[in-house]
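Take a look at the structure set out below.
In this view, the complex is presented without one of its protein chains, the others remaining in place.
Each chain carries a letter (A and B) given by its place in the written order, and its residues are counted from 1.
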Amino acid sequence: MIPSLIKSREGILAAAILALLLVISTRFPAFAAPKNLANVFNDTAPLIILALGQMAVILTRCIDLSVAANLALTGMVVAMLNTAMPDLPVPMILLIAIGFGTLMGLVNGLLVWKLDIPPIVVTLGTMTIYRGIIFVISGGEWINAHEMSPAFKAFPREVILGLPVLSWMAILVVVGFIILVGRSPLGRAFYAVGGNPHAAVYTGINVGRTQCAAFILSGALAGLTGYLWVARYAVAYVDIAGGFELEVVAACVIGGISIAGGIGSVGGALLGALFLGIVKNALPVVNISPFWQLAISGSAIIIAVAFNATSNRTKGRVILKKAEHAL
Amino acid sequence: MLANSQGIDNVHAHATQGAAPVLSLEGISKSFPGVKALSEVALDLYPGEVTALVGENGAGKSTIVKVLTGIYQPDGGRISINGQPVSFPTALDAGKAGVTAIHQETVLFDDLSVAENIFIGHAPKTRFGLIDRAAMLRKAKDLLDRIGAQIDPKVTLKDLGIANKHLVAIARALSIDAKIVIMDEPTASLSHKEIEETYELVERLKAEGKAILFISHKFDEIFRIADRFTVFRDGQMVGAGKISDVTEQDLVRLMVGRSIDQVFPERSSNPGEELFKVAGYCHPTEFEDIGFSLRRGEILGFYGLVGAGRSEVMQALFGVTKPSKGAIRIDGEIAVIRSPDEAISHGIVYVPEDRGRQGAIKGLPIFQNVSLPSLKKTSKNGFLRLAEEFKLARDYTQRLDLRAAALDQDIGELSGGNQQKVVIAKWLATQPRVIILDEPTKGIDIGSKAAVHEFMAELAAEGLAVIMVSSEIPEILGMSDRVIVMREGRIAAEFEGGDLTPEHLVRAAAGISEVKS
Partner (left out) sequence: MSLASSTSQVSGRQIPDRLRSPLQRFLTSWELLLLGVAVAVFIINSFASPYFLDPWNLSDATFNFTEKALIAFAMALLIISGEIDLSVASIIALVSTAMGFAVQLGADTSILVLIGLGVGLACGAFNGFLVTGFGLPSIVVTIGTMSLFRGISYIVLGDKAYTGYPSDFAFFGQGYVWWVISFELVLFAVMAILFAILLHRTNFGRAVYVIGNNPVGALFSGIRVSRVKFTLFLLTGLMSAVAAICLTSRLGATRPSIAFGWELEVVTMVVLGGISILGGSGTIPGVVIAAFVMGMVTFGFGLLNVPGIVMSIFIGLLLIAVIALPRIARQLLARRRT
């Protein structure tokens, strides 16, 4: 089912990641130890979750730049809720976080669907608005570890079967996405809308509504990550995850998700996020200043997009009979 | 417009006795700003029979397909299925009513698998509401087997050739259990073997009781597989009946019209010396061995079926695409043309077929469209001089009898015919030596058509060399001094003088070698 071209693209990325791990582990074997790799995965979990949400949006030819702001605002809301009502059970908080994130995704989606405003403008706007609202509701104050309830902070770190809940959440989202994107009519509609919006209309798919659904999905996952993030780092303030939206887009682009829509896979987004996560965690280990990280991810984006473009060159019309057989 | 009824006389008009039509159109009309695309046409399709829809480009064939598939809403008339009146407000409604179309440029999803392309929108589901992939693959395989297609339902659509994409589209048509299948030039870009397979498929669909509307320009295949025919000309139904009752000649005559009911400008053909010569122009996939010459004051027609490679040749001459081999000489001197601006500086200009995308710059006012390729002349040291631009626009739009409210009006607000006048004006303003017009009157109203024709004659009289690509036989016959016919990316024939007849053109374009009767 997975198109062969994408399979090979993922294969190349997976090989690149393995080669990277191999090179690092020859000099620093401790890095490739299972325990450390689990740590790297846990560290990358928020990026994985957001990259999958972003993938849905990009598949439909849109982009969501508001995910990091959504994450930060939701994080602040649940943190404040927790300080006000320390007894609120964690499942309730999870529900509220997802619900709140969904709402913000819905705002983006409706503006794109009903008013037909370019997604980049919509999410550029909501990104600054959501960030601003954090300041308004918090008054610019930090919410620190001692103000949060122990249960609130413990949830993402709780270890089940050797992995923290945060990692399990990422795994859950990955599995959910494999089913959603591969097996549900909505997931396939994402591909149809992005791949050929014109033809999608012919097959009875509502383009705007599908795009709105993608934004809602992205928003819900940002909300979920908002709680996990704030609880894990045990702090909430205006600027958490600042600029993270670009890292999320970078993970998608590196993972081979075409910004033109319609092309991409869950595996690709996962590998793209893992690549960035491994680079980030490996730099201090191999004694390269972490300040290299930004430049490396930038180069990776450029290389990835150039690579995808050359493999997707559009062919001209074939009229000559002999040319048709030669292809 | 003159009445065209005279063409029907030797044809058994309308339905013969026997089975009732499954789908029936009556009095369907459809107008666009400035053009009447369909005027009170009728069309009947019968179960288990193939009806060929024949007509020149612009006769209204694609419009009727869009009406039948719910893309266009007719202005008037009735559609009924099995005697029950129906309407198709959206594409989905047409599909639900059992009408499906297999388009020339297959509208499907390149990056999805074959099975998904067949089942998108109505995939089999498991009890959890998820797509049942196993069932989908199995059913896709069944459908593909049923039409004898050797395609793995798991592969991605873009990895298939055009012929196989058609088969996928047909499988999709079968998957929604269509009663009426519209095939829009299904063999236009297929190889001989693939065409044979398509014919077998049509036979199989017939055997299943489907009513098939088969649109084609190729007479041999019409006579081979169709049971009935309907001929459109200029948006009107000019004949219908059983294929067994007519000859190829009858159809050509109906299609072209016995008399050419358009008046073309009188021209005294008096070409001067040779101005433009193309030798051995080749392209890896689009055309090969294109060579011809053109004299001052001459109008050279290029005829052929859609997809024969005429536009591709012209765009290569204009520098949009690069040929792999070949040379152009202007006035005996080699001209190297690698981009449109080099073509323009050599005095070669191109009025493209795709007016909306390649010709008119919608969003900009008329005068800026006209002055665009002449900015070097109207400006001074790179600075715009609006007064000069307006002057240029006034001069040339007046010559073409443009109808517009003002010269600063957005070109997108004009009718197709007037947009075309602006595009032609824009190229004339560059004072070219060679002007290439690609389907210059496609989709424009009769009045503008006449103005464009008039103007082409004037240009030739002034000593320009004119190349006109056209798929309309009356236009080709009415305007050209000489006609080159292209087929499958090559020059198939050249006609001049007394040889220039509709029958010759149609035969050369379709690749029919001998006259059947």
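Note that a contact is a pair of C-beta atoms (placed from the backbone, for glycine too) under 8 Å apart; a residue touches a chain by one contact, two chains touch by 3 or more.
Small disclaimer: the values here were computed from a predicted structure and weren't measured.
From the options B:R78, B:R204, B:R403 or B:H504, the residue with contact to the unseen chain in the full assembly is B:R403. In the complete complex, the hidden chain is touched by one of A:I24, A:V122, A:V193 or A:L271, namely A:V122.
Between the chain not shown and the residues A:M80, A:L246 or A:V285, the one that touches is A:L246. Residue-wise, the contact with the chain that is not shown comes from B:P340, picked out of B:G161, B:P265, B:P340 or B:G463.
Of the options A:L111, A:A189 or A:I319, the residue whose C-beta touches the omitted chain is A:L111.
Against the chain not displayed here, chain B makes contact via residues 31, 33-34, 36, 318, 320, 339-341, 343-344, 350, 352, 357-364, 367-368, 372-373, 375-376, 379, 382-384, 390, 394, 397-398, 401-409, 415, 418, 426, 445, 447.
Even with one chain removed from view, chain A keeps its contact list with that chain: residues 63, 111, 115-118, 120-122, 124-129, 131-133, 135-136, 140, 238, 243, 246, 249-250, 253, 259-260, 289, 291-299, 301-302, 305-306, 309-310.
One rule holds for everything that comes next: only the chains that are shown with their structure count from here on.
Note on chain placement: the centre of chain A and the centre of chain B lie 45 Å apart, centres being C-alpha means.
Residue ranges on chain A touching chain B, taken from their complex, read 1, 3-5, 179, 182-185, 188, 191-192, 195-196, 198-199, 201-205, 262-263, 315-321, 323-325, 327. On the side of chain B, the complex with chain A involves touching residues 69, 71, 90-92, 95, 107-113, 116, 120-121, 123, 125, 129-131, 133, 154-156, 158-159, 161-162, 189, 191, 284-288, 307-309, 312, 321, 488-490.
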